[in-house]
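Got a structure for you, questions after.
Note that one protein chain is taken out, while the other chains of the complex remain in position.
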Amino acid sequence: MSALHLHPLGIYLFGLGGGFLLPILYQVGKRWLHAGFVVAMLGMTLCAVVPALSVLQSGETIEITTAGALPPVSINLRFGPWEAAVSASATLAAAMLAISFWQTIRTKYVPLLLFLIATMGVNGLIQTRDLFNLFVFLEILSVGTYGLLALSTSRAGVQAAFKYITATMVASALVLLGAVLLYKATGHLNIDLLIEAAPPLAAPIAGTALAMVLAGFLIEMKPYPAGGWGLDVYETAPPPLAAFLSVVGSAGLIFALGKLLPLYDQALGLLTVGAALTFLASNLAGLRQQNVFRLLGYSSIGQMALLLIALAVLTDIGANEVAPYVLFGLFVNHLLAKAGLFCLAGALRARRVDQPLSLAAKPALALLLGVFVVAIAGLPPFPGFWAKWELILQLAEAQRPVLIGVILIGSLFEAAYLFRWFFRALGPAEKSESEEADDALTLQDVLPPVGFAIFLAIGGAAGAMASGALTISTVLPLLAGAALLLAEPLPGRIKAVAMLAIVAAGSLLLPRPEGIAGLFGPVLLAGGLVIAFAGMAWPGPRRGHYPWVAVLLLSIQSLLAAPTGLAFYTAWEFVTLASAFLIARREAARGEALRFLIFSLAAAFCLMAGFAMIAADAGTRSIYAIIALGSGDGLGVALLVTGFLIKAAAIGVHVWQPGAYAEATDDVTALLSAVVSKAAIFGLLLTGYLVLRSQMEVEFGRTLAWIGMATTIAGALLALRQAETKRLLAYSSMSQLGYIVTAIGLMGHLGWVTALYLVASHMLVKGILFLAVAGVAHRTGSSLLADAGGLLRAMPVTAAMVAVALLSMSGLPPLMGFGSKWLLLAAMMEKGWAELAIAGAIATFLGLWYMVRLFTALFLGPPAAGGARGEASPALLLPQVLLVGGILVLSFFPKLLMEPVSAAIDPEFAATLVWQGQSLETIYGLWDPTPMMLSALVAVAVLTLLWWTAVRDRRVVPTARAALVSASPLPPALMPPLAITFWRGVTAGTNRVADTVRRIYTGNAQTYVLLTLLYFLAVAVALPLIPAR
Amino acid sequence: MIELVASFLMFIGSVFVFSAALGLLRMPDPISRLQTGTKATTLGAGLILSGLAVLHPERAVQYVLIIAFVFISNPISSHALARAGLKTGRTEGDVPEGERPEERAQ
Amino acid sequence: MTALPVSTVLMVTGFGLVLLGYSAILIHRNILKMVIGFSLVDSGIAIIVVALGYVQGGTAPILDADTTAATVFVDPINAALAVTAIVIGFAVTAITLAYAIRLYRLHGTLNVDAFTESRE
């Protein structure tokens, strides 16, 4: 008897028995009613979860027959591994949703029994093996939903319910007719026998019947353009009910479709196209939504379409051993994250997308919402990411680039509108709204979302384990971030020290990469720690800052040490997310953070697609194995380069950088510019190695060099026109990165040594400049060039630091900048690219110009009105001193950097390439640094002496300063903001397309019925036309 | 001979039922439509059933019972409908689409 | 001319009713007529289900006294499915009518064009 209790059949006993019992219990007493519901719901969940666990462990299926007879005479249910997993998770989600639904449904017995029976209906849809029984359970779910929709009492709510009913009635009629006609054509109602009979799609009766059943179930999943009615319900229904429909109801529907898929073997292409259209259209329309729940509705329809694409494609290409992980990963991700989003949005009384919910003041809720948004956007570490990664790689192996494009573009749109809502929600709400939301948050509101988030984390870990990425390098950054998150209540200083300690200790635990990555690792770690130390200058708890900085720095280390594409990409996404959230900590920077995130995700998706194609070609997924093989896949390499160039803020795609750097808090900007941008350079170097042995090597080099040089010149010109220090430095860092990209483009031993040398020097210089400027802004209260001035006396140390940094960056003899410029020009000459060398010279001159402009504007000339209140805080100065120390050391002992650099590069190059022209030693031979250094010092001394005499004359300096600050190199007409107008045009175009896409949903019930009928006809016409493969 | 009589009876019956359908379409207002609908169908059904009774004499009793039942229930139901229409004032003639009072209101 | 097979006549009437129902739904803007349209579709489908089960010269599948081994029966499964289809059709029509009444009470009109508050 006890076995019966935990037999899947118990789902139906508790569901129906409970459902029938509730009215009687209601008449006995309301307490009995609630007890009855809880027992029934708990019983149903246990009867789903416990047998599911045993089935998943043992792997054997529970066959359930009814009426004491075997199918096909009687109806049978199957509880195999697939059914168990989906049933258990759907029922569990329904139980948790019941908690957040409790307030609305506890008063009367009707919603309670409807919820119970509807959940049982979903289980029936999943488990039944009889086609007509599938129709009956579809009706149970639909009628249960119609009844529950009575809860939305608003006018729009009742209208939406009516549209929902009329449209689903058409779908049910189609499924019914289809089922009966299939019985007529094949003589079977049992799905397994139907699949054996394999009725042909082109046959008149069987074909039309199959089209009816397929169209019926497709319409139930609200495809574009026949899905408008679904959105109205998501928008108006009580959030937990909308969550139930979007997550639990859809689980039953898509499983039912999955069960029938073998009947449509030839039509998988048609299914993929239909689902892709829905995925793209609903995510496009999502961009233009103002109502939060309508937006979540579009997103959930999109996610279901993505699941359908995965189902259809993976069955089509026969990736059977991978399919369970991908499908279940996508399914659970949507199930948990979307349910959490609906419940949380409901609890927070969110209505409009641009309505701030002052979540920044409630970090726990912000974290919760952030978890769900990141999960839905398919970003690590949540199950959706591992599933999407594997899906894209399978698609690449099956040569489906168009589909990869559709999925990634759709995901980008989805991430865009979800994060836009998330960042808006962080903003401070007007007093009235936030008060009302505060007191309403009861345990019932918060418990389900927290439960969903915990399951998401477990799912994420399981997904990582399944795809073999659960290594120390992916887990460590998260652990560090979590540890610091727990330490939030501690005072700011202690947290800063703790963060530095954790990062340092953590980096020791990470595996030590060799070769170029071995070089990047310590350099970026040291630079990162020193700059992060400057965080001490900002007192106060700085909630959220330290955990993300720890995640950022450690993820960069694990990115460098990543053995496989997946590990690299996971770390890359952690870096992107950490930077975006760091930028978004400042209220004013949230718009820029969104732009930063969208461009970074676009870059990341290019990388994913590119790597997938190359890995598919090479047949392996480990980075260094692919590099050893080399790759001729043009599209793959192009995508990789595009991705890395976007992150390196190359010309045209640099629009995200200035705003992000200017608006973020100063130490974050320093980290972003000095340390994070180098990850993109590392990526370009890897791609360089990849194409080293293929014939693309020359084009790759040439394009990279020219893009780099164009970026440098554009960056320098733009820097000259900036009036604000941080924007000036942002453009300057864009220009310096251009230098490095050009150096990589030289595709030679010398070129790459220069690139690495430039990486180190740029990190040191930018670290100093950003921190110095931070000190200035700190002291003078404004970061405008015009407001500063004459700070030499007030902030002598900062002035000295800036002077050293600018000297080094401009390439004047004594410091390491000169060495890098010298090598760059020498390498260009060696390569024979004369015109590039000339452009390099111009760029250096422009660089010199804006550096002098910055220095004179800040430190020379008459002290500005405000005047500085003394030197910058020591916490800012100490890192600068350390960095200057680094510069000096590397200037006077270049061999310290040169040997490890050329050694790191040499094995790759020397082993494979015969070198023409001078090797590094010969060039270095004639350039002995020490005498050069002394003569440079003498020259500088003479120059300062000359300058001192000029300064004696009062008028020379201020006039020179004024001229420099206001002068702009080219008339503005000559330098139109091409990139910005281009990207603004792109967004306007996307919005126009999105508007045309969503205009078809006129909200009219009759139109929706018409669209469903036309959708069926389209399926009925297309199905027989498919050539039987 | 029996078939001839039976089919003749059934033919007349079907003519009446057809006239009932025609009446439903052509009559201007609900009350007159009810009137044609009831009288013609009662008689038509009666005739068809009597034709069947002639065809299967061993079941004649059941057919007669059905005829009796139809003769009782049909008029009562139409009477109830007419009375309800009268009481709730829905007796004016059929108004074409769009001109109904509440639609004219928009 | 050979008599039309009974099931074809039935199927034609069934599909005719379904078409009639859907045309009513698509053309009339009064939601009550749409509800009537849906109930027409349901009855049409019930007729089709029964028609598909018809076997030439078959009688009702009830084995009472005067059925012999040679009696040809109509397909019982379609009859059973028709019962279920009719009951579910009735249930859904009832709830649709309820929603139509609720819409009328809320908006004072039965015109479907008036119910487009949430769209795009």
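Going in written order, the chains are labelled A, B and C, and every chain counts its residues from 1.
In this section, a contact is a pair of C-beta atoms (placed from the backbone, for glycine too) under 8 Å apart; a residue touches a chain by one contact, two chains touch by 3 or more.
Just so we're on the same page, contacts and distances are computed from a predicted model.
Participant: One chain is missing here; what is its name in UniProt, given the choices "Sarcosine oxidase subunit gamma", "MnhB domain-containing protein", "4Fe-4S dicluster domain-containing protein" or "Lipopolysaccharide export system ATP-binding protein LptB"?
Facilitator: "MnhB domain-containing protein"
Participant: What shown chains come into contact with the chain that's not displayed?
Facilitator: A, B, C
Participant: For a quick check of understanding: of A:Leu113, A:Leu284 or A:Leu484, which residue touches the chain that isn't displayed?
Facilitator: Here the residue in touch with the unshown chain is A:Leu113.
Participant: Which candidate, A:Thr91, A:Gln159, A:Thr208 or A:Thr754, sits in contact with the chain we can't see?
Facilitator: Checking each option in A:Thr91, A:Gln159, A:Thr208 or A:Thr754, the one touching the absent chain turns out to be A:Thr208.
Participant: Which positions on chain A touch the chain that was left off?
Facilitator: Residues of chain A in touch with the missing chain: 4, 9, 12-13, 16-17, 19-24, 27, 64-69, 72-75, 108-111, 113-114, 117, 120, 124, 130, 132-133, 136-137, 139-140, 143-144, 146-148, 150-151, 153, 181, 184, 187-189, 203-205, 208, 1002, 1006-1007, 1010, 1013-1014, 1017, 1020-1021.
Participant: On chain B, what residues meet the omitted chain?
Facilitator: Residues 69, 72-73, 75-76, 79-80, 83-84, 87-88 of chain B touch the chain that is not shown.
Participant: Touching the absent chain: which residues on chain C qualify?
Facilitator: 5-8, 11-12, 15, 18-19, 22-23, 26-27, 52-58, 60-65, 72-73, 75-77, 79-80, 83-84, 87-88, 90-92, 94-95, 97-99, 101-102, 104-108
What we mean here is this: only the chains that are shown with their structure count from here on.
Participant: State, to the nearest whole Å, the distance from the C-alpha centre of chain A to the C-alpha centre of chain B.
Facilitator: 70
Participant: Approximately how many whole Å separate the CA-defined centres of chain B and chain C?
Facilitator: Whole-Å distance between the two chain centres: 22.
Participant: Check each residue of chain A and list the ones that touch at least two other chains.
Facilitator: none
Participant: Considering the complex alone, what residue numbers of chain A touch chain C?
Facilitator: 132, 136, 139, 142-143, 146-147, 155-156, 158-163, 165-166, 169, 172-173, 176-177, 179-181, 183-184, 189, 228, 231-232, 235-236, 285, 288, 291, 294, 998-999, 1001-1006, 1009-1010, 1013
Participant: In the complex, go through chain C and note every residue touching chain A.
Facilitator: For this pair, the touching residues of chain C are 18, 22, 25-26, 29, 31, 34, 38, 41-42, 45, 48-49, 52, 77-78, 81, 84-85, 88, 91-92, 95-96, 99-100, 102-103, 106-107, 112-113, 115-120.
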